[in-house]
Each structure stands twice: as C-alpha cells, then as structure tokens.
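Note that one protein chain is taken out, while the other chains of the complex remain in position.
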Amino acid sequence: MDSIHAHYPYWVVLTLLVIGLWGMLLKGNLMKKVVGMTIFQSAIILFFILSAYKVGGTVPIYDEALGVGDPSLYINPLPHTLMLTAIVVGVAIVGEALALLIVIYRTYGTLEEPVLVERMK
Amino acid sequence: MGASRSVIVVLVSRLVAPLIQIFSFYVIFHGHYSPGGGFQGGALLAASILLLRLTCGREESQKNFRSDLGLMLGPLGAMTFLVVGLIMISGGSFLDYQHTPLLRLEPAQMRSFAILIVEVAIGLAVMATLISIFDNLSAPSRKEDSS
Partner (left out) sequence: MNPPHLVILIPLIFFSGALLIPLLERWRHGCAYGVAVASAAVGALVTVAGLVEVSSGGTLRYQVSGWAPPIGIELVLDPLSAFLSVMLASVALLVLVHSGSVVRRELPGKAMPLYSTALLLVGALLGITITGDLFNLYVFLEISSLASYALLALGDRKAPVSAFRYLILGTVGASFYLLGLGFVFMTTGSLNMADLKLILSNLESSPPLLVGLVLITTGVGLKMALFPMHGWLPDAYTYASSTATALIAPIGTKIAAYVLIRIFFFVLDPGFASGEIPLTTAIGYLGAAGILWGSILAIAQTDLKRMLAYSSVGQIGYIALGIGLASPMGFIGAILHMVNHAVMKGCLFLVSANFLSRLGHADIRRFNDSTRVHMPWTAAGFTMAALSMIGLPPFAGFFSKWYLILGSVEESNWVFVAVILISSLLSAVYFFRLIERIYLRSPGRDSKYPDEAGGAAAPDGGREEVSASMLAPTLILASALLVLGLLNVWIVNRLIQPMIPAGL
C-alpha cells in the first residue's frame, strides 16, 4: 500500500495511458479513437512533467530572492521544454486526424468502423 | 448557420476579440524570459479569429482574416525563422543568435533580440496554420468526390 500512496501520481498517469490506449484501439467510432489518442498523449506529457518535480522547488523562472546558486530550489525546466514541443506535435496530429475524418465522412457518410468496412467493399 | 444570430453573442465577441489579441501579443513578446512564446501566442491569436468565425459567420469574418491568407502567412513565418537562422551562419552555427550581423551589443542582448524576431515569426505561422486548418475543416463540401 505504501508504494501506491507514495507514487500515486504515476498510478494516475498509468490509468490515463491505459484509458487512452483502450480508446484508440478498441473503440469502434473513429472520433473516439482520436479522443483516445489525445488522452494517451496527454498522459505521456504528464509523465514527463512529473519527472521534473522537486520537493520544495519553485517555478524555474529567475527569482531575485533565491538567486541561481542552488539548483535544487528550482524544478527541472528541461522536461517542460521538451513537452512544449510534444504538445505542438500533438496539436498537429489531432488537426491532421480531424481533417482525415472529414474526408472519410464526406466520402462514406459514416464514422462507425463496422459500417465503414461494409461501405468500403 | 441558418438560425438567427443572437445580438448579445455577436456584440460581446466583437468586443472581446481585440482584447484576446492584445493578450496574445503580450504572451508572444514575453516568451523569451517568462512563460509564453510563439506557439502559445499564436494559438491565442488564432482563437480570437476563430471566435469571430464561429459567432459572426464565415463571410463576415473574412474582413478580419481572409481565408486564403492562411496558406501564405504560414510558410512565410516559417521561412522567416529559417532565414534568421541562416543569417547567423555568417558568424557561427545555424541559429546561433549571438552573431546577428547588424547590431553590436552583448551576446545576451543580441540573443534576446533575435529570439524575439523568431517568436513573432512563429506566432504568425502558428496563427495562420490553425486558422487555415479550421477553414479547411469547415468549408462547405465540394460537389466532386474529393480525397
């Protein structure tokens, strides 16, 4: 029980990952797959940001009161910058997925996968 | 969008959109030493225009941002980023901002200045791209079978 209590943020991230994967792979509606993908990517972004946290650290913006001598007073900014890029990538992917969904809907008239497979034949 | 448009919604969004844009400029210009930056500010700028697209209708809001500008400003912003990076090759590596050829300031100030230019270019590019994505997704469907 102690391992769950001490690391509960990682369990939350794991739950989100599984929900996202389940949505992406097992749901029948294409739109729900896109939603699952968004949840999955958000979970990974949360995971990185969790790794940046230091107990007692503050936001990594220069503060005159604290100075720059002791790095343990600021949380690690590198994962945050990496995740900025990952968020932009996620936005681009969702934009492209939605564009593909629009084209599919206009061509076939449905977004449900079983109906889509039928109409593709 | 055939139903009658609510006057309150239209009026409020036309009042709020310029405020959103000013806030987004604030976010862009503060990007290099505080939270913010090109992508975030560009997304806010796009949000302001998209608000007008949604409330005032597609044709009305063309006056705010013409749809066919999107595909031109996007590459233009990205090209500005690349060109700024390439200019730096004259002194050092690609994107090495301390070698801005025109100014004679300290490296830290030159970097700050060049990053500002790059952030504005990115904001422009992101805004244009997001608006053009929305325009393409919500365009009335064409008659022919497009893929």
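Each chain carries a letter (A and B) given by its place in the written order, and its residues are counted from 1.
The definition used in the following text is that a residue touches a chain if its C-beta (ideal position, glycine included) is under 8 Å from a C-beta of that chain, and two chains touch if they have at least 3 such contacts.
Predicted, not measured: the structure shown is a model, and the values here were computed from it.
Just so you know, the chain we are not showing touches A, B across the whole complex. Only one of A:V12, A:L73, A:I93 or A:V115 touches the absent chain when the whole complex is considered: A:I93. Annotation for chain A: contacts to the undisplayed chain at residues 17, 21, 24-25, 30, 33, 37, 40-41, 44, 47-48, 51, 79, 82, 85-86, 89, 92-93, 96-97, 100-101, 103-104, 107-108, 116, 120. Counting the whole complex, the residues of chain B in touch with the unshown chain are 71-72, 74-76, 78-79, 82, 86, 89, 92-98, 145, 147.
Everything that follows uses one rule, which is that only the chains that are shown with their structure count from here on.
Averaging C-alpha coordinates per chain places the centre of chain A 24 Å away from that of chain B. Across the complex, chain B meets chain A through its residues 33-35, 37, 39, 43, 130, 133, 136-137, 141, 145-147.
Those residues of chain A lying in contact with chain B across their complex are 61-62, 84, 88, 91, 95, 98-99, 102-103, 106-107.
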